[in-house]
Each structure stands twice: as C-alpha cells, then as structure tokens.
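Note sheet for the following structure.
Shown here is a partial selection of chains from the complex, left in place.
Chain IDs A, B, C and D follow the sequence of writing; residue 1 opens each chain.
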C-alpha cells in the first residue's frame, strides 16, 4: 500500500474482519437453505398440482376437479402393451443386476450393458406413450353408465379409489369447518382478551389464566383431537359431526386468538385510555371508543392467522368431524335442520392424509393427490398471506 | 383542622386570597406497603396556577393524580388517611361519581396522547361520550376550545386531518383543548412540556398563562424555570412530604426552608 | 412570539421612565423654588422624594423578581441591569433635589435671595436638560443623544468649578452670609451630582444599546 | 331520569352523586364480570381436557391390570418364559445361518462358480453342522408350541366366559324389566322376539296350534301392537330359554387346575433341554476344527461356539425361573402402570398377549424431535440473527414474511411431500455409489425417522425463527447503537450484546419449537415409517435412518379402529395424557426460563 498515508483511522487487514465475514456468510447460507427447501416444496406441489387444476383450454381451470365428488377411477390398459412393457422392465432389471454382479475389472461389459439399458429405456418410453393413448379411463359414474364394458381379455382392468371425480365436498367441508370454528373462537377469544388486557388485575387468578392459555397453545393438536373425541363425540353424543369439529378447532384456535388480540390491545398506548378516562368516560366507554377500534385491525389480522392454523390441521378433525368419503354434500339429504351440524363432512386435510397414506402412488393417483395438496396449500396460503400482508400494512399505518 | 403550612398573610401580599378550590388535609397515600405521600395539607386557590416541583420520585404525580382519582386505576394505590375536598366535597367519599369528578377535573399528560382520530373528533370526543350529538353544538365547542388552546389559527383549515400529523407541541395543545371541551373547572397537568422542545414549551406555557383566567390549574414540572415562569404558587415536595408551599416569588426569591433553597438554586442532591 | 412576561419587562421600562420623569420634575421644582423664591415649590419638591424612593424600591424589586423568575439573558438582562442602575441614579437625583430643597429653604429663610453672580439658573437648566435627555435617549433608544449627554455634563462641571472659585472670592463675603454661601455651594455641588447621575444613565443606555 | 329537585345547590359540584346502579353494582363492574367469565374459559377448557383425557385414560390401568392377571393365571406368562429360552436358541441359530451365508459370499468372491460353491456348502460335513444344529431344537419348539396353545385356549375361554356373563347379566336385567308390568317392547326386542318365534315354529313345525298362534302373534308384533299379558308371558319364556342356553355354554375355567396341564411335566422339558445341550455339544465338538478358509469367518465361528457355552450357562437360570414361577403370585395394580411406562413392546390385536409399552413410541418421538431440532435450531436461530441484524432492509422485508408463510403450510401437505418426494429422494441419494462407504447406506426404508425429522425441522424453523426474531427485534435499538458507538463490529455487537440480552427468549423459542415438533402428528404419521420398535441405538448413526413410530402417530393411526372402551382405546388415551403433560412441561419450562432470566437480565 504505497502512497497511502497511514493514520489513526486507516484500514488494516485483520483476522477479526475475516472471521466476521466468514460467520456472516455461514448465517446467510443457513437462511437461504431454509428458503430454498421451502421453495422447493412450493414449486413441487405448485407445478405438479397445477396439472390437476389447470387445463389447456378455456376456462383453463378444471372446475370439475374443484366441484365434483371423489370417485373411483376405473382404468383399462391395453393388455398387449402392458405385457411388452413388463418384459422390457424385467430385462432392464436383470441387466442391472448383471451389471452389479460384474466385477470391477469388466469395464467393457458394463459399458455394453449400459448401452443396452439405454436402448431398452428408449423403447419403453415409446411404448409407454402408446399405452397412454390407448388406455381407457372411467370415473365411477361413467363406468356404471357404460353399456358395454371393455373386455377383460383385451385390457388389464384396475380400479383406483378417490382418483376420479374431484374434491368438491372436501373443499366445502373444510370451508364450513373453518367458518364455524373461527366464529366461535373469535367471539370467545376477543371477550377473553378484553378481560385480560383491560380488566384483569395482577394476582393468582390472572396468573392461572395466563398459564392456562400458554399451555393451551402448546397442547399438541392430536390431544385436542382426543379431547374432542372424548367430550363432543362420545360424552355429548354428537357423533362424528361438524359441530364437534367446530368446537375442537375453536378451542385449538382460542389461545392464538386470545394472545394476539390481547397483544394488539396492549399495544394501544396507555395514554389513549387515560386520556379518555380523564375526560370522564367510563371504563367500558374508554375501551369501546378508544381501544377496540384501534385494536381491531390487529385482532382481525391475527385471527386470519388463526384461520390458517385451524384450516391446516388434520389431527383434531380426524376423529371428530372428518369422513374419509362421503358422497353427499352437507346440504343434501337432510331430514332436520339440526342434522346439518350433526353430520360429518369431508375435509381436505383428512382427504390428503387418506389419499397419501392409504392408496398407492402412481400415475393415476398422483394427479389427484397433488391437486388436492395444491388446492389445500392455496387456500391456507391465501389466508396466511393475506394475514401477513394485512399486518404489515396495519403496522405501517398505525404508529403511535 | 389547621394547615401545617400556611401562607403568611404578609407574604401573600396585600391582595385578598382567592377562594380555595381544592383543600387537602393530612393526606397519607401509599402504594401497597410503601407510603408515597406523608401528611400533606395544602390549599389550591381558584384561578391560579399552582406548580409542584421536587426531585424525581418525590410523589408529585401521585399527588396530582389523587385530585381526579386517576390513582383508582392502580390496584395497590390507597389513601390511608386524610381528605381531599374539591369545592367542599370530599372526593374520596363513597357517594362520589368518579366520572363526573373527572369531567370536573380535567387532566393533561406528560406525553401528549391525542387519539388517532381527526382533530375535530379528538375535541368532540368528550362531548360525544356524554351523548351530545348535535353537530352545531359540537362545532361551536370545538371551535371555542381550539381557540382557548391557541390552536385554532394553526389547524382551522385541517380539522378533519389526523391529529397524529400535528407536531409535538400542537399535539399537547390539542390535548389541552380536548380536556377543555368537557368544561372542567380544574386542569391538572403532569409534566406537560417534558417531551417538548423550547419553542413548543413556550407556546404551552403561554397557553397556561392564558387559561388561568378561567381555570384553576395545577401543573407538575421538573423544570424549575418553568414553575417560576408559569405559576402563582409553588409547592416543593421531597420524599413524599410537602416541604414548602407559598407564592412562587417567595419560593424562588426567599424560600423559608433551606432544602427548598438548595433545590431551587441547584445545590440539592 | 412575545411571551407574556415580556410585558413585565415593558412595565419595568415604563416605570423607569416614570421614575426618570418624576426625578426630573423634583429637580426642576427644587431649583425653581430656590430661584423663584417660591417656598411652596420647594416644599412640594421635598415631599416628592419619598415617592421616588418607593418607585426605585419597586423597580429594584421588579428586577430581582424578573431575574429570579424569568431567567433573562442578552438584551432583556441588559435592560434589567440598566433599570437597576438607572433607577438608582434617578433616585439619587431625587435625593440631591431633596438636599437642594433643604438648603434652599435655609437660604430662603436666612437671606431670601441668592446672589445673582451664581449662575444657578443656567446650571439648573442644564442639569434638567441633561436628565431629560438621558430619559429620552433611553426611551428613544438613541445612542447619539446618549453620547451628547456625556459631553454636556462637562459644562455643568465647569460651572460648578466656577461657583467654587466665586464663593471663595472675598467680595462675596459681603453680599451674602456665610451659611448661604456654603449652602449655595452645596446646592451647586448637588446640581453637579445630578448631572453626573444623568451622565451615568446615559452611559447605561449606551451599554444597553451598543452591546457593550 | 334526574329529578330537578335533586339537583345540588350551586355551590356543590355535580359529581357528588353516584350514577344508577344495577343489582347493587355499577354498570362497569357488571361489564367486567361479563368479560371475566369469558376469560375463565381457558381454564375451563384446560380443565376439561385434563378431565376427559383422564376420564378415558384412567380405566386403562385397571383393565390392563386385569389383562396382565389373566396373562399370569392362564399360564401365558409361563409359556413366555419358556419362549425366552427358545428365542435364545433361535438367535444362535440365526447367527450360524449368517455365518453360512457369509461363507457363501466369501467363496463367491474367491471366484468359485455356483456349482463349486454348492458342493462345498452342501458337503455332508457342513450339512451336519448347519442342519444338525437346526434340528437339535426341534423338540423344544414343538413342546413350547403345544404349551402355548393350551394356555391360549384357557385364556380365550376365560374371556369368552366373561363376555357371556355380561350378556347373561343383560338378560337377567331384561327379564326383571319384562316382569314388571309396564315394559314396552322396543324395536330390537320386537324383531328378536319375532326371530325367536319363527325359530320355535321351525323347531316345532308339527305342533299346528302353536304354529298358528305364533304366526298371529308375529303378525301383531309386526304391526307394532302393544303386548298383552299373554304375549309377555311368551316373551318371558323365550328370554328365559335363551338365558338358560347361554348359561349352558359357559364352561367355567378353573385356572389352578388348567395350569397343571401346562406346568405339569416340567421334567420332560428339562429332559429336552438336556438333550438339546448334549446335541449341540456334540455338534460343536465334532466341528470344533471346521475350517472356512477365511480368518474372519473362523473367528466368528469360534465366537459362535463361545456364545453357545454362554447359552448353556443360562439354562440353569432358566430352569430356576421356571420352577419358581407361581401362578398365584399377585400382580400389583401399580405394576400395570409401570409396565405401561417402561414397557418395551406395543403389540396390539395379537392372538397371544397384547402389550402396551410406551418406550418404543416415546423413543421414536424423542428421536424424531432430536433430528428435527438438530437442523431447526441452528438454521432457525441463525436465520433470525441474519435477518434481523445483518440482512439488508430489502432482504429483511421479504425473508420474514416468507418464513412466516412457511409456518402456514399445513402439516399434512408437508407429510404428503415427504411421502411422495423426499423419502424417495433420500433413498436415491443413499443409493449413490459414491456414498457406499457410509456404513448404513443404502437405506432399506424409504420412510424413516430422518425423513420425518427433516420435514419436522422445516415446520419448527418458522416457530423458532419468528419467536427468536421477535426477541432480537425487541432488544432496544439503542443498545446496538451504544455498542457500535464504542467501536464494536457488527458481529461483536450481535454476539455480545444483542443475543445475550434476549438469550432467554431465544431458548424459550427453541423449547416452543420442541413442543411443536413433539406434538406434530401428520408428518410423523406419514413419513416416519411407523415401525413400532425401540430404535437400535447400538447402530450408531444408523439409528437415524430407521423407521419409528411416535406417540402422536400411534393415536392418529389406531384411534379410528379401536373398540371404544377397550384396553387399547384407553391405552391410546394414556399416550395422549403423556403427550399432554409433556407439552405442558415444555411450555412451563419455556416460560420459567424467560421469567428467571428476565430477572437476571433486568
């Protein structure tokens, strides 16, 4: 560094600076790792799921998938192709094994085998395409309506549960569950929050309430499921029903809503209350006019987050509200009005659980599986994003 | 019942003492176990500015907040003995309606706390919660209050803008105007200028001086110069006790108590 | 922005002007009484001194009050200082006038008449003019007038010096009695002091206006 | 509302009068109690959860205790002791087979052809070793199987009896009811009645009168007519008949006599054991010099021999155990609880004995949480620190909402992703030939604890990130400025001022992340592999790639299929209780840390 004046403040190389940069980069990498991993999930589900949701021609959205009931898919694959495919597969497998068994010395042979495998695979692809063109797919209703069923001598016949039709009832069921439970949770939660932030006085009781809320928020969702099952389904005798699901979910969302509402009320400066009281407002007037209106955006924002949480849970509704399959929509076939709330419904999360654990993964089921996951992710994500965006806005707007 | 510290007639000048509005007698006040005020007796006179000075934690705010029972909001706060009478009514009586009391005794806080509403709504708030809805009445009161608070000129063209857009000093004057809207007789101010810069402070002081024509004002301040400037009477507190109380001139020119003297001349501590 | 207490400053200033005018008046009265042999005027002048003293007290109190309560700086503070000092000077002018009245009454009782050789008339005119000028340079904030006052004062000094020589002149002994001579001398001295005080005031005005 | 006459005099201000009150309280305190009551909901809910978990779970201990008693009384326990010995032998046998297959492998690697190998391996010499060893245990096995069948029969009979007795009780109750005058037939009774009558008709087809009577009775019953005294009598008769029938089918079991059948000829068993010992000894002596032409295998073989001698030594102990076993030894009720908590097996719907042991589930849960936290803590906290302290404001503005958004991904979707993509990806990764040196690669199971742990980490990261970021953000900005103004670098400021002053909050964030992980259901249910077995911690790192089952998973998986009120049902609630209290402990712990260190920090 010639020509530079060295003075008290001039920069010098130091280990410290190097070390600092290193750590900074490690932290940066770990952050982006998380982001990438999550991003990959979004992309995977987004790309694969959109195949089920979107179509290439108008209206571009596969409304059938979104509205229809799930049905069994009947698949007829041309037998001759199937046979050939199986042969090729076997050959590939055997060559592979051979390849493995070859000792390290026989490089020539292994190369040859590799080539063979490649050619086989190419052949396979051609045949596979042909198979896709010639196969016949029917949903349950279509199948039943068929006059002449395809002959079993020409086709290999297989059925796949849930893979035909759509997921309409599950979407509707999820919406109903979320709406009901949030209505319950919100009304209870806000009342509770008002008490805690405005009326409570420090003491034993308050401590217990706070501890309960805290613990409630940490209770695993499956335990809520157990509880709902024990209390609403069995003890109250409501059976597996929407109302049991509502209450179970509401209780689960309660701590989230209480603490968020309380926080947003607490963040209203003390001065607003004091100012109002000093003008001769009664306590309730002060709360009504000077706390709640300003806390409301915060409360709503966080309750949307509560919605996202409630909508995303599977475990609590598994044995309280969800049916694996129910081909009637909630408003169909009701005898009494009260039956509406005492019926079980299909729900997207449970549906996804069922289709990803109980049926095989293959080309016929994959579309529906990814499609359900995509729709579900979209719904929950929509709530989550709107909550996040809203919160950012609210925070910007209200700065006191 | 006698005042411990009484203004010597000679010092109060030849002019007749104005009538007392607040009479405090032997007040003991405590937060839970710890006593914050000890045996305080004093009178606050009508249409005067009374200033409370004293080092931090000496109980000025506590005492001030006794006058409109804002201390009721603190659970552990308790008046142990003594009475506070406003216009000869014991305000800690069972039968007192705190709401009415607070309308009678307005308060302005250290940190200006305008509501995040429009300027107009801020002032109208106090009337609205009393059920006054007639817009002509509201309009005229808003205008007169803003005028009293020397703010009308500055905000008359933007009454419907948010009060949070005002500067610190304007906000504080808005809070004063808001307090005036419920037509109090007494105004309590707890360090109303501590968050303001000298110019805004000057404006608020000007306002206090103006307001004392119509209101009885009690102001807590850390700023001795301010107490000297705005008040007619000054009370010096220390460790929860009223050390000296008298006309401001006396406190600053010839304090009787050596602690007071040390405090006002900066030798204290 | 004008603060409300700046009005107090104005009041103070007005009081000071009042004091100045009163002191001027008392000086005038005392001198006229002597020169015109008007015992009433002399008595009147003698009676005014207390008022002046009170006024000075008041101003002094107002100053100390203003300083303790308003913590003035810069020109405000200078004004206070000027008020403080000038009021003292005015008061002293009053005092001198008072002592003139005492001497005058003695002269009037003993001799009834002053020797015309004493140029008291001119001297007193000059002194009163000086006082007037000092006041008006304060009121009008006129720096030049103030400097003029400084100059004029020397004239009075010269006259006073002359009186001294005159009075020790033997020829005088015959015309008027010894006490009258002495009293006249002291009166002349008092007038000279008045001039001095007016000069002081002018100096203070200069201090007030010229930023030292 | 206000009487003008009550208007106070001019001098007194108007505040000296209280406003209207209701029930002796003013409106504010009424409002307050309204809100207060709704706030107690959280307590009520928590109490209800506890109550209902205990209500359903409490019966478990009693029922399990009963089941364990039956286990002992019926002799199943005795048989299980016998089986222990057999297991030991089987284990040895497996070792030997293992040696054999390795032997074949080594031969193959020596370049021998298939036929050469088989000639060596199937040579009489080696045959007598391998096959002979296996045959030595044949009689032991058949003896034990025999005893086991006996025991199971006894137990099943006992359980059947119990069920029948319950039915009898029901009948007795019904008889009593019917005998009372005002009994109304319900639909079930009616159809049963009809059924019985038809049956009777069939049996007594010759008795025309009876048949016609019965026919008309059936018709009137079908029409829903009320029964008269006559029909009641018939009904009663029929029920009583049924009662007797059932009573007859009960064949009371006398455990003490039945047990004799099982424990009787111990001598024969001991003889078998002696035979086994001598057989093995013989084979080993003969083959003591068996040469595998491979040092490694020879070493293993000699070790095998040593193990056999060790096995012989255990036999005496085993005999003692058998002798000492006593059917009448009582089982403490606490034993049921202990065996739940420390039980190493969770076996349900087995034809022998059901076991409800928590350990495999608990260890599975902990293992999966450990893996999740192993990834989530550094990444979450690191990301929080980076985002709040080092990132540019643009970065901060999108990273935060992004990660928060990640927390909203439903667990079932993540589980689905694990099933469909990640499991496969990890296995493919482990199949890479470059990684073949890793001891436990390639992975056998697509879904294992690692897959689940990785996904759970993704779920825990947002929790940890958000809470930690908030905590860091709450550190007053002026502390940062102060540190920088002294001449500290950014990193020093972060490490020495910012992190320490919110450390407790970060730790509690981590604990809450742990709480979230251990309570997560769907991901583990879908991706953890669901093998109910305590992971083999002896496998070293390999343990992280085993399938496991977890507490949450087991509830979700089995709750839907169990019979309500059964031991199994209650066992699941017991698991729920354990989960509930675990999460509670974690939460309270997190709060405690914050509280305690807040004090220190303040």
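Simple rule for what comes next: a contact is a pair of C-beta atoms (placed from the backbone, for glycine too) under 8 Å apart; a residue touches a chain by one contact, two chains touch by 3 or more.
As the structure is a computational prediction, the values presented were derived from the model and not from experiment.
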Exercise. Hey, what stoichiometry does the whole file give for these chains?
Worked result: A x1, B x2, C x2, D x1
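Please note the rule applied: only the chains that are shown with their structure count from here on.
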For this session: Starting from the mean Cα coordinates of subunit A and subunit B, work out the distance between those two points in Å.
Result: 58
Problem set entry | Approximate Å spacing (C-alpha centroids) for the pair subunit B, subunit D | 68
Exercise. So what's the Cα centroid distance for subunit C and subunit D, whole Å?
Worked result: 112
For this session: List, in ascending order, every residue of subunit C touching at least 2 other chains.
Result: none
Problem set entry | For subunit D, residues that touch 2 or more chains besides their own | none
Exercise. For each chain, which other chains does it touch, given as pairs?
Worked result: A-B, A-D, B-C, B-D
Seminar exercise, completed: Listed in rising order, the residues of subunit B that touch subunit C in the complex are 199, 202-203, 205-206, 209-210, 225, 228-229, 248-249, 252-253
Exercise. Which of the residues in subunit B come into contact with subunit D in the complex?
Worked result: 86-89, 91, 93-101, 103-104, 185
Problem set entry | List of subunit D residues in touch with subunit B within their complex | 11-19
